[in-house]
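Left out: one protein chain. Kept in place: all the others.
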Amino acid sequence: MSRAWERCVPVFDIPILTRPFVALCTLGAVACGLVLYREAAGLGAASGMNDAYAWGIWKTFNIMALTGLGSGGFSIGIATWLFGRRSLHSVMRTAVLSSFLIYASGLMLLGIDVGRPWNFLWILAPWRWNVHSPMLEVGFCMPLYTAVPLFLEAIPPVLEWIHSRWPELESTAEMAESLLKRIYPWVLGLAFLLPAMHQSSLGALMLLAGNQVHPLWQTPWLPLLYVWAASFMGFAFVSVVLMVCHLVWNRSLDEDVLREMSRITAWLIATWLIFRFADLAMRGRLHLAVQISAPSALFWMEILLLLSAALMLAVASKRHNVRLAFQGSILAALGGLMYRFDPTTLAFQPRAGAFYFPTFIELLIDIGFLSLTVATFSLLAKVLPILPASTRLWRAMESARWNKSVLHPQQAEYTHYAAAD
Amino acid sequence: MVRGGAAFLRLIGHRASGTITVTLKWDRCNWTSRMYRLMHGLGKTRRLAQNEARIKMEEMVIGKRSETIADHIEASGISRRRFLEFCAVLVAMAPSGLALTKKASALEVAQKIGASKRPSVIWLHFQDCTGCTESLLHASRPDIADLIFNVISLDYHETFMAASGYQAEEALRHAVEENNGNFILVVEGSIPTREHGAYMKLAGRPALEVLRDTGSEAALVVAIGSCASWGGIPSADPNPTGALGVDSILANKAVVNLPGCPPNPYNFLSVLLEYSTMHRIPALDEYHRPKFAYDRLIHEDCPRRGHFDAGRFAGVFGDEGHRQGWCLYKLGCKGPVTHAPCSTMHFNETPGVWPIGIGTPCAGCTEKATAFRIPIFQTVDIHSITPPEALPAIDARAGSIGVAAATTVGAIAGAAATAAMIASRRLPDSKRIRAIQKSEDTTKPRNKDIDLEGR
Partner (left out) sequence: MEITRRHLLGSMAKGAATVFAAGGVSSVALADESRAKEKQEASQTAIAMLYDATLCVGCQSCVSACAQANNLTPDKRLDTLHQSPRDLSDTTKNVVKLYKPADGTPYSYIKQQCMHCVDPACAAACLFKALKKETGTGIVTWNPGLCVGCRYCQIVCSYHIPKFQWRGVNPRIVKCEFCKERLARGDDPACTSVCPTHAVVFGKRTSLLAEAKLRIAKSPGKYYEERVFGEREGGGTQVLYLTKASFEKLGLPKLGNEPIPAKYLKWQKRMYSYLLIPAALYAVIVSITRKSWNRHEEHLKEEEKATGLRPQL
């Protein structure tokens, strides 16, 4: 019964400077101040990282885990373009923008996390590369992905905005758009290939750690499990974003699209779980799962989260249950985050007596950056046409806000709100 | 010992007349008696006897520069055993720091010394306590006093010489002139420089002048004791006499400093014999102190070092630690900053006779920066940090969770969970959706709860 999402419409009826927005920006500002402290005093002063646990939450959470949530552009894109789920095209912009913001904030945090960032310029010198290193693959692929395909995919809303806000720049915007249209398939190709490469390389990073990763997680198939997890995390996260936007900004929900997404997510999780257990069984590690120990508890927590997520999403997709879809997506996102985070920290034991817990400053910097990400998303969603909506809403927006700018000669007739479409 | 003695004799024999053996008081040498019987048997007794007489006459002339130390030893009646014992002590003192003793046995050292001529030594006292001379005298085995008078030609020494007054000063002048720049000048005591050196005068002449005159003629200048090396006690704040060490006065001269209050006598003897036998000065550090004696810290070779490494310290004099002989660092021992051989070469040739040995912290008497400047019971910083006796265990200790961090994580987790629960309640479940579908109402009710579509 819900109207199909046909256009992307900015959140035009809510002002940008709301109290939550200001609060988020304040947290972000605090984080920026703390970043200066980290630069001046060193990593040890600002974080709880030590020689035993050399990677803290900035790497293990924001890069290893959170970019899984930021794989919406990747997984939804593949579903839309390679597998022909055309209805998902309407959420592509949301997916792309959330991916872009998560990747951008993650990469900025990575820049803060590395100790000698000035040497990263060697990335431009291929003769210096250690081509077999998974770290190189990640270090090369992630910035490239963010800067090229993800950026180009995120450009069209900006061009539209320019087109509508500044009529004098119309021709430039149109030229850019047509150029983009010409190269889009190749851009999309990169947008699917590069994340597949680096999401799997993120898994490969922990391969080299060998026995330090608990055997319940360590497997030669780690790269595949990571990229697969990224796929369903991307779906889950975009569903959550859409539903949160509905709750907070009162945007419409297209139930058909949500159901489709839930269905796909459920299938992805189910297959992933089967593969995980098969892998454990084939390598003879299942007995570790049935022992009573901290790692097995962690393992079962992940499995339970994902299993319940899969079931909830499966039910939600069959029975028109948005609440269940929301809860299921959250659990899926959480389970995926846990799975990708555990081999780096909780299931990672370099030696007896090693210990790590993030410090307050470390947490604040992380929270600040995430707050900035959310704030940026809210700002951009209000200004640019990102969130999906019906054509009716588009016309309402035009009449409410963009009255003065005429986008298309034929638009003039539709500037007034019509009761029925 | 017998064969060694024979070789020694051979050396002397060759020196004396080529092939003729010299009659010795030491009759236990089989080689000698064998040779004697042989010679006797060959009928050359008379010629031997004549040569013997000639040599004996020469030996009786004491004071001649052409005589060697060995001659004097022999003439003075000092047994070779005692001489070899002295050489053995020299070898122990500086097994490789001196060319004289480098990889040499006591016997080889004895040969080298025996073969060299007696050096002339002029010993001047300035602002001193004569402690350095006393230290030299306190060597008890062998009898150093005897040895010194026979090994060197001590031409001027205010404490030892019998003369006084004009005769003494005449001896000094005569010694300087006669030796023609060949003598060794030993200086004990600091030199006052204030009021044109009026604070110490020798026969009416300021010490400054005496030193300059004598020092300019000397072949080698040895500053014995801290006072002569860098000023010593007289130079302690406020240094009213302007006391300086010898090398500040004799700027152009090669001066060997032997600081210490007093220094170990073997420091001096080793330098002296190295110079007179091998004609070279031992390697010196940047303060002109011989490296063989002054290149190591007391701390490095201290017998109580094990206690330091184990963290066992005496806290106050007479406490349990002090009675047990634990490290005196906390009582102000300057061992960690003092270069001197006292840890290995104790005084009076008796083990344990040195400050730390008797339970008193080292005062750093050789060091200009330490002695009479830093209070005796004030602790010094350790510059060369070394590992302790205790070792770490195989695995490191773990850390702990910060309270603020734990609270933050808990707060975030709690807030997120609550928000998610509240949010999910506001979303419609299947019942509500069915209700909405049934109603088919396109007009928007105000109740957001069942509003699937926005505006």
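Each chain carries a letter (A and B) given by its place in the written order, and its residues are counted from 1.
Following the convention adopted for this analysis, a residue touches a chain if its C-beta (ideal position, glycine included) is under 8 Å from a C-beta of that chain, and two chains touch if they have at least 3 such contacts.
Everything numeric in this text was worked out from a predicted model, so none of it was measured.
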Just name the one of A:162, A:207, A:289 or A:303 that touches the chain not displayed here. A:207
Sort through A:28, A:106 or A:139 and give me the one touching the missing partner chain. A:139
Just the residue numbers, please: which parts of chain A touch the chain that's not shown? 6-8, 39-45, 49-52, 54-55, 80-86, 89, 113-117, 119-120, 122, 128-137, 139, 156-157, 159-160, 163, 177, 180-181, 184-186, 188-190, 192-193, 196-197, 201, 204-205, 207-212, 220, 223, 350-351, 385, 391, 394, 407-408, 410-411, 413-414
Residues in chain B touching the chain absent from view: 308-309, 311, 329, 382, 385-388, 390-397
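Note that only the chains that are shown with their structure count from here on.
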Taking each chain's mean CA coordinate, chain A and chain B are separated, in whole Å, by 72
In the complex, go through chain A and note every residue touching chain B. 1-3, 13, 48, 50, 52, 243-244, 246-247, 249-253, 255, 319-324, 326-327, 330, 351-360, 362-364, 367, 389-390, 393, 396, 420
Parts of chain B lying in touch with chain A, wherever the complex brings them together: 395-402, 404-406, 408-409, 412, 420, 423-430, 433-434, 436-437, 440, 442, 448, 451-455
